[in-house]
Every structure is written in structure tokens, then in C-alpha cells.
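Attaching a single structure in C-alpha cells format; questions to follow.
Excluded from the complex is one protein chain; the other protein chains are retained at their positions.
Here is chain A:
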């Protein structure tokens, strides 16, 4: 695959193309293949003697629990190794023809297997609890790593660091061969199904160890696909079939509750959607208009309280009033909009840090005010810290959201019903976001973010467009809040604070946007899913979860400041790589521009 040239005279440079471990290339690759297959096979052995370790790893004959993850990683390693031999029909797996994906997949298998083995030993107190199968798995998963590190890796101009070269994406990837539209659509369909499967597996993980192993495999596999250039290829296909990809994503989102037998996981799903919708609303304010809003969760609260007040709950101040959902949703969004304008009008005259401080203050004012409107310290509206409980379930045309329904043989529970409603609202919010971003008003938001003085000199009324961004973001959060009030049965002031250990709170919302990728649609959704699942699944971290979360954020900001999913603009901003999206022929033209002027 990569020819070893002996032209270099520097001895240390001559070693580099041979890999870190001195082995012939054929042996290295054989080690990868054999190791991958052995890793996958070891998942069929018994790893421990007792079923006290969750997932039942005691059975020889078929994998269980964490063994499935080892199996997957082993199969992927073997598959990509075979592709690297240049086997016909598998070439598409490695568009960049590099070794980095092999290294990363081997590391993924190694990571998840060793994590499992160590987790068994620590949980059951001692290595004695490992069956021989566990030892076999540990050794088998080490083989591909040794093989991968023995593979030669070209030291490119941008990747002078040898170790870095092993996990870096090459700068130039050959252009893909044109594919028929039906193949592209089939690819999108398959990826949607795999994506749904992977996501569902993550949500359904029953214990923390399984979730950690899952994260290891998914992170390394995605990283490997990224370095292989597969993700770039796929995003090109998506760009070419935009509406089809959107429809498939929508279908996959709808399909999620039909894959669930336990309504508990649909509950996680609906909460992720609510969190993600609010994060997407915040993305308009932070990602597009560049206004740092630290009190954004208050708008979710305004929407939730408005919906609760008009829900017909007997504890509501207006218990006689019961709006139909569409009216409650509009009322919640409108109330948030009014609050957004009221808060925005005085504060948006400030810039930068001052705006952040003032919004932080307003966010806290909302929570404290709601806490005090109990009839003693203030007007009797919100029942103070008791909140408004027993909010009735929604009902559309006799379709009660509180009862399970049978649809085409699948039973949809209460949360699955709300999940489907949230998918619709999410689709609406995505539509609003993409359309607003790609328009005159969206451009003026970005211009304001880039340089407010220049934007004003170009005729943009800065205050006005910022207020529109603020109000639009607020009303989207309010809309999500109206559903969240019904999902959680009750609204209380406590969750609507600046920082806490569970989402949603303003700090988590902002983190979801920054972590996922500012200015993108998928970024905040992914960030929201991650930030919701991590505290939910890693119960054993308990009060240390904020610490772990903080460390993770710092690491991410160090190594990928543009977020997991990079906006094209941001990627170019943080990495001085020149123009990625423009054909070479145009970037390299150095001749003076032909000016019509003066001709």
C-alpha cells in the first residue's frame, strides 16, 4: 500500500516509514488480520465464572454483554485489514488508502476488551475471577495493536510528529468515483439504519460498564472512519441528496420508539429531544448571532410554566382553563418571546462579557421570582417551590398521550407518544433553524458576530437583528418547554438554574452547543444526546460527574475547539488548513486578478 523508499539518508527518518515496531509489513498486516479474527472469536469464550458481573460473560458458545462490543471491534479490524490488502469490492472502505483507520480500530478493540477485563477484576476483586477466555481475549486484542504500530506510516508535511501520523487524516484524499443515485440513496438508507441501531444500543445499555465499553468502540470506530475519509465521502453524498437524507433521518427518528419494549428508554429519548431542541434554539443565539446567553434555560421554564398554567391542572392558578395543545404551545412560545424581548431590549445594547453576565443574572431572576410567587412573598401564581403538579396528559382527537396505544403490532407507551410529538416539534425547529440561517437575516447575524461595527456600517441595524435572534431562540425554547411540562407531569422552579449536575440547565445547554459544534444542526443535537446520556448512564460517577465532564470539555477544547461536528466556517477558523472546500485548481491560481475596472 505504501511503498518504502530508501532515499532518505537520515537514519531516524528511515526508521519512521517502517513503523514503531520493527516488523516486515506483511507480518504486521497478518498480525492485524489474525488478531482481529482472534479478538472476535475470543468473545465466544467464557471470560468469568460468575454472573455477578453484569451481562453474563460466563457462557462459552456465544457472546454476551460487553463481549458483543469486543466482537464488533474485532470484526471491524479484520474487515478493514482485508480491505487494506486491496481485495476487490472492499476498496471503498479505505478511500484515503492510509493505515490510520487500522490503528484506531485496533486501539478500539484493545480499549474495550481491556476495559472489560479490568472491570471484571476490580468489580469481583481479583484477577482470579477471570476464566482463561478472559486472558485469551486480552492477548488477542493486543495483537492487532502490535500489528498496527508495525505498519509504516508516511510522515507528511503537516504531520511531522510520528505518533500523530498514526491517527491523522491525510490532507489529500483522491476524489471519489461517481456513483449512481440509487447507490447513494442506498448508502444513506443503510447508514440511517446502522445509525439508529447504534444509537438505540447506546440508549438501551443497562449498566455503566456496558455504556463505557460502547463509548470506547463508537468513538474509535467513528474516528477511524473519519481518518479513512469515509465520513467526508458520506457527507458529500448527503449534500447531493439533501432532502432524501433529511427524510431518512426523520424516518429513523420516528422508528426509534418502535424498537423499544421498555417505555423507560422512550423517556430518555423524549428528554434528549427536548434538551436537543432547546440547544438548537440556543444555537441561533450563540452559534449564529454570537450572543453569549448564560440564562437561556429560563425561556424553557417560561414555556413550561405557561403550559402548566393553562393545562387544566387543579393546582394551577387558572385551574378552570384548559387550552388545547396547539393553543398552549402557541401561548408558551409567545410568553417566552415576550420574555425574550423584555430581557433582550435592555441587555442587547451590551457586548461580549457584559451581555453574558447580565443574561446570567436574568436567568437566576426567573428562578427566584418563580420560587417566590407563592402568595406569601409575592403574588400567588406559581405555587413557589411546590410548583404545579399533576398536569394532565395531552389528548389529540381522542388520542390520549397518557395511555399506551397499539400501532401495527407495536405497543407505544406514554413516553413513546410524547417522543413522536417531540420529533415533529424537533423537525419544525430544524426547519426554522436552517431556513433562518440561510437567508438575509441569518447572514446579518453572522456579520454581527464577526464584526459588529462593520456590520452596522453595512446598514445592518445591530440591535434589531440581535433582538430578533434572541426572541426567536427564546420562543423555540418556550415551545419545547410546553411539551416538557406535560412529559414530567409537574413543573418546579429547581431545574431552571444556571448550573447543576443534570440537564437541562444553562451551563449544560451551552456545553451541548459548544461540544457538539456551534452553528451546525447536528452538533447541538449530538451534544445534547451525549450530555444527557452521560450522567444518566454513568451513575457510578455520581457527584464526580461534573468533574469528569469538566475535564472532558477541557480536553475537547484543546484538541477539537470547533466541536465534534465542525461547521465549515469554524473548521477553517481553528485549523489553518487553507481552503478545503474549493478545488485545487482555483486555490493555486496566483496570477493577478483580471480587473474589469479601468478597461
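The definition used in the following text is that contacts are C-beta pairs under 8 Å (C-beta built on N, C-alpha and C of every residue); 3 or more make two chains touch, one makes a residue touch a chain; residues count from 1.
Definition applied: contacts and distances are computed from a predicted model.
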Q) Which of "Ubiquinone biosynthesis accessory factor UbiJ", "Sarcosine oxidase subunit delta", "Rod shape-determining protein MreD" or "Branched-chain amino acid transport system ATP-binding protein" is the UniProt protein name of the chain not shown? A) "Branched-chain amino acid transport system ATP-binding protein"
**Q.** Contact with the hidden chain (one of A:122, A:261 or A:461)
**A.** A:461
**Q.** Residue of A:35, A:229 or A:442 in touch with the missing chain, whole complex considered
**A.** A:442
Q | Residues of chain A in contact with the chain not shown | A | 431-432, 435-436, 439-444, 446-447, 450-451, 453-462, 468, 472, 569-570, 572-573, 578-579, 581-582, 586-587, 589, 592-598
